[in-house]
Structures are given as C-alpha cells and as structure tokens.
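What follows is a single structure, written as structure tokens, with notes after it.
All protein chains but one are shown at their positions in the complex.
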Amino acid sequence: MLKLVVCIKQVPMVSELPWDPKTGNLQRDLAEGMMNPACRSALDAALRIKEAVGGEITAITMGPPMAEEVLREAIALGADRGVLLTDRKMAGADTSVTSHVLARAIEKNCPGFDLVLCGLATSDSETAQVGPQLAEELDIPGVTYVDELEIRDRTVRMQRIADYFLETLEMDLPGLVTVMAGRHAPRYVPLGGLQAAFAEADIVSLDAAAIGIDPERIGAKGSATKILNVFSPTEGKENIVLTGAPKRIVEQLFERFDDRIGSALGRDLKTDKRSS
Amino acid sequence: MTAKRRQIWVFGDYRNYFQNRVTLQLLSRATDLARKIDAEVCAVVFGDKVDEWVGEYIAHGAEKIYRTDHPRLAAYGVETYTLLMERLVKREKPEIVLVGATAFGREFAPRLAKRLVTGLTADCIGLDINGEGLLVQMAPSFGGNLVAEIVTPERRPQMATVRPGTFQEIPHDYARTGEVVDVPMPRDLPADRVRLVQSERCPQRDQKLEDAKVVVCGGRGLGSKKKFAKLFELAELLGGEVGATRPAVYADWADHNALVGQAGKQIRPQILFCFGISGAIQFTAACNGAKFVIAVNKNPNAAMMKRADVAIVADASQFCAALIQEFKKRFRS
Partner (left out) sequence: MDLNPCMKHKAVRKAVRMFAEAEIAPIAHDIDRDARFPWEIVEKMKPLHFFGLQAPEDYGGAGMDTISYAIAIEEISRVSGAMGLCLTVHNGVAVYPIVRFGTEEQKNRLLPAMTRGDRIGAFCLTESNAGSDAGGVETTAIRDGKEYVINGTKIFVTNGGVCGVALIFALTDPQNPQRSAGVFIVEKESPGFSVGEKEDLCGMRANPVSSLVLDDCRVPETNLLGRSGNGIKIALETLDTGRIGIAAQALGLAQAAFEDSVRYAKERQQFKKPLSSFQSIQNYLADMATEIDAGRLLLYRACALKDAGRPFGAEAAMAKLYCSALATRVTNTAVQIHGGYGYSKEYGVERYFRDAKVTEIYEGTSEIQRLVISRAVLAQRT
C-alpha cells in the first residue's frame, strides 16, 4: 500500500467572499488559521491517489499548537493520521530550516514513505521553496507545479505547465511533488467526518527533541535569511476619484492621464482640440 | 595574484527568451548593484549550443559568461543543473546569485540554495544594496499586500529569485565584449532522476491573458452577459485581453479561461481596467503586478476602487461605452 505524506501549512485566513472583501488592510490575525489553499490541493491529489489505487495518508504540519486544527481537517477530508511538529524553538524558520525539520520528522514518523506531496506555495509567504528543498533534504527526486499525477507500479507520471511548456515527466518512487492550487474544484469538509476527526483521530505531536534535531539548526536561529522590515506597498498610493456623467469622466480621464494610458497602450492619444 | 573581484551572477534562463526576458532584466539590475559593491556581472549558461544566449547576455551587460555547452544539457533538468551550478558556485564563490522567478527558476534555485547551505528569497520585486553592502531582497507576501525586506547576513552567496518584469532590461549593444569561461561537462554527472517524457510548447492562446499589456476585466457589477460583452469590444480596440472575476465566470458571462484570480490566471498588464469589480482578495492578489489600474464601479467604497490609481464612480457599462467612443475618436485622429 502506498504511503503518502502530505505537508500542510496553516495560514492566516483571508476572507473568501468574492465580492464582499475586506478593505485593503490585511488582518494578519493568526488566531484564525486555515489550511493553505495549495496544501488543500496537495491533499486532494493524495486523496485521488488513495481513491484510485489505495494508500495511507499522513498529514504533517509544522506550526503553533493550534495548527492541529488543519490536521483534524485533513483527517476529516480523508487523511489517515496527523503529525504535528510544534516547538517554540521552531518559530521564525526560513524555508531551508523548515524543510530540514519536515525531512527529519518524515524520516522518523513515516519510514518507507513513497510520495511526499506539498502545495506549490503558501498564501502567506508565497515562496514555493519548501517543496524543492524538502526533496533535497530527503534526497529524492521532486517535481514542482504538478497539475495531474498518476502512479503506476513504482513510477509517477506527472503533467505540468511550466514556463509555457506542457510537460509530461516521470520519476520513480520515492519522490516529491508540489501541487498547483485550483486544478480541481475544492473538496469541502464533510461535517460528519469533521465530528469524527475531533472524536477519534490519530494525531501525534512532536517537539524538536522528539524529532531529534539540533536546536541550533532550527527556528530563526538556524535561518540564513533575516527579515529587516515589512511594509504595505499600497500605502501612500495615490487614488484619484472621478465622478460625474460618464462622458464627462472620460474627458477628465484623458485630460489627466492621456500620457500614462497612451504609454501603456503604446499609442499616442493626444488629440488636437476638437480635431474630429 | 591579486584578490579576485567580487561577482554577481545571473542564471541564464533562456528557455522562453521571447516571452520572458527576465535574465536580461536581471543583468540590467545586476549592473546597477555591481557598481555599488564594485563587482563583476556574470551570467551562467548551461545548454546545448548556447552561443546565441552567450552573445545576448554580453550584449545586455554581462562581463563574464560561465558556459557549459553539451548535448546532454539540451533540455532543462533540475537535478543536473543544480549539480553543475553547485560545483561552479563552490569553485568561484560569487557574492550574489540571481535567478529569474520562472517556473524552472523557482524549482532550481531552492535546491541550489539548500546544497549551498545559504538563504534564498523568493520571487523578489525589488533588489538593492544597503549601507552594509548586503543585498536587500524585497519579497512580496499575502498576494502582494505586504512586502518584506530580507537579507542574508552571513551565508554566501546571497540568493534571490526575481519576478519577471520587475526590472527594465538595458538596450542591447552587440559591440560589447565579454569573457567566456568554458566549464567542462563533468564526467561523473548522474542521470536526472526526473525524466522528461514529453514537452510541448503550450498553444499561445493559453498565455495571452498573463502576458497581455492591456487587460480589461469585468465583474458581477456589470449586471448581465450583454453588458459584459462590451468589454470584448474595448479589449479588441486596445489590443488587449478580457479577464473576468469568479462571479462573472460563474454567471457564464465569460469563459473559464478568462478567470483572473487565485484559482485562475495571474496578470501583470501595463494597464488594467476593472469594470464592476468589488475587489475580493482572490482577484486583487492575482493582479497586483498591474502597473496602472483604472477601476469603474457605482459603489465608491468597493475595495477595488481603493486600490486603483484612478477610481471612477459610474455605471460600469455606461462608462465602458463612453470610453470605447473616446478611444475610437482618438485612434482615428
């Protein structure tokens, strides 16, 4: 039976309401977390494999204790067990350190794994780096941007679109894929499964010592990169508001912005006054 | 022997030279950065018969090229490229390595950084040198709503992948000369464990929206399929593409291929028109790269209106009609 490992990150929730958005200000309230959308797709890919050829899915996450919630959600969706990596010492890790911790935990808790699935990128830090770096750490082949995958015998065949190429790739197991979000319609959490996932779920929680990693090599301390500053790029952006009758606004628009619009279009929009 | 000059490397990602000129853009920025730390701008090119790219990179600012030219490198292979680059970096010890944030770059650079035990910042939208001579890497997060300034204080090289379109390439100058260092293909190179079975260029159509300089997007505020259809007229007039929000696609006003958003396409046009779009995060995150945004909505409080360069409070379809008329008039004259 295939042993599948899905790496999941809990990210801050951003409203999903299509036309009822928050204001421009982002609420970085980590108190309300959700499963990162691409991780959801990775889980979906694992569930498809499980449904097609069978398999056992371990969902693994690194984060604060409350990240347990995404493991329960994963179990509600069909994962078999969860592994929570939580330790204050792990906080502030960059992608390289994160992949190190994940790799050691996978080796320890999922020996003999066949396929590791990650989301392409997270919606918060958007690096897309943990997957490839995890493949390095585990010394297994890895493919990013995967749209579709299929396992036959011990070979994974994948399709992806990368840099304008539609590629078909193959690798032998064990291997790692990072999965694109949004390929399939979202899989919603069945409410019965959710009740069961909270009543009776196989979840283990591990700290750095339990994983057996060097505390000097993890968290912010072990990270090669340092964040100097965080700012919001939309702050201070000029926001010109034009009102009135449409024809009048069009006139105003061209009076003030014919240069910018013209250069964007690559055309000269200047008119001699009333030339027509 | 004098101390070797510091180097800034740019990975030569030429696979989509005509669509994606990020390598040239990086050479341009590397030239600026090199002045600040007195460094040499180098490009690294792996491939089969790469003379064309070597010439291009020199013409666009590279002073030195490291080249491995071998038939086995005809197709991009992430493991092979990582290994070649790892050895080369360990040998030459560049100060900075920049990689275009193409799909390949974002797969290759993280593995390289891991092998080199150094830091890497993803998909940067800005690069600079600070007072301490460190590379400041500006990385977007939360769909571009936040930008983090990141440095790699101790480990070397300092590495970043950089979003295409962030910098302007410098005009080519084929009179420029550069040194070409041939790096022989190692004999012990293992086979890539990932096998490329088939690769075909995507039909151009698929990328049109992502690459369009002009995008006209519509949302639920347009109210009907008929009114949405006006956008195609505007887009055609301007030589642009039409995008749609999820509600508009749901309502079947536009094809799913036109979906701009988290689950759809990422766009970064020079100019973006938003008609009747409220500005849900799923949408705005996908069009953060737009240079100049004109939003039209009856509701002045829509989030999209706050984010636009120009917010036009009007009925979206009436304004669209007026705009089409005006463009027609101006294009005629």
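All chains are identified by letter, namely A and B, in their written order; residue positions are counted from 1 within each chain.
We take it that a contact is a pair of C-beta atoms (placed from the backbone, for glycine too) under 8 Å apart; a residue touches a chain by one contact, two chains touch by 3 or more.
All figures in this text were calculated on a predicted structure; none of them were measured in a lab.
*Asks:* Looking beyond the chains shown, say which of B:Gly12, B:Gly126, B:Pro157 or B:Pro247 touches the absent one.
*Replies:* Looking across B:Gly12, B:Gly126, B:Pro157 or B:Pro247, the contact with the absent chain belongs to B:Pro247.
*Asks:* Considering the whole complex, which of B:Gln168, B:Gln198 or B:Asn301 touches the chain not shown?
*Replies:* B:Asn301
*Asks:* Per the definition of touch given earlier, which of A:Glu73, A:Asp124, A:Glu137 or A:Glu170 contacts the omitted chain?
*Replies:* Reading the full complex, the residue touching the unseen chain is A:Glu73.
*Asks:* Taking the full complex into account, what residues of chain B touch the chain not shown?
*Replies:* Output for chain B: 246-247, 250, 298-299, 301, 303, 306.
*Asks:* Just checking the interface: what residues of chain A touch the absent partner chain?
*Replies:* For chain A, the residues touching the absent chain are 13, 15-18, 20, 22-23, 32, 34, 66, 68-69, 72-73, 76, 186, 188-192, 194-195, 198.
Throughout what follows, only the chains that are shown with their structure count from here on.
*Asks:* Could you grab the centroid distance between chain A and chain B? Build each centroid from C-alpha atoms only and quote it in angstrom.
*Replies:* 19
*Asks:* Show me the residue ranges of chain B that touch chain A in the complex, using the header's touch definition.
*Replies:* Where chain B meets chain A, its residues are 15-16, 19-20, 78-79, 102-104, 106-111, 113-115, 117-123, 136, 139-155, 192-202, 206-207, 213-214, 219-221, 238-239, 245-247, 262-264, 269-271, 278-284, 291-292, 294, 300, 303, 305-315, 318-319, 321-323, 325-326, 329-333.
*Asks:* Spell out the part of chain A that touches chain B in their complex, as residue ranges.
*Replies:* Against chain B, chain A makes touches at 12, 14-24, 26, 28, 37, 94-96, 99, 123-133, 135-137, 140-145, 157, 160-172, 175, 181-182, 223-234, 237-247, 249-251, 253-254, 257, 260-261, 263-267, 269, 271-272, 275-276.
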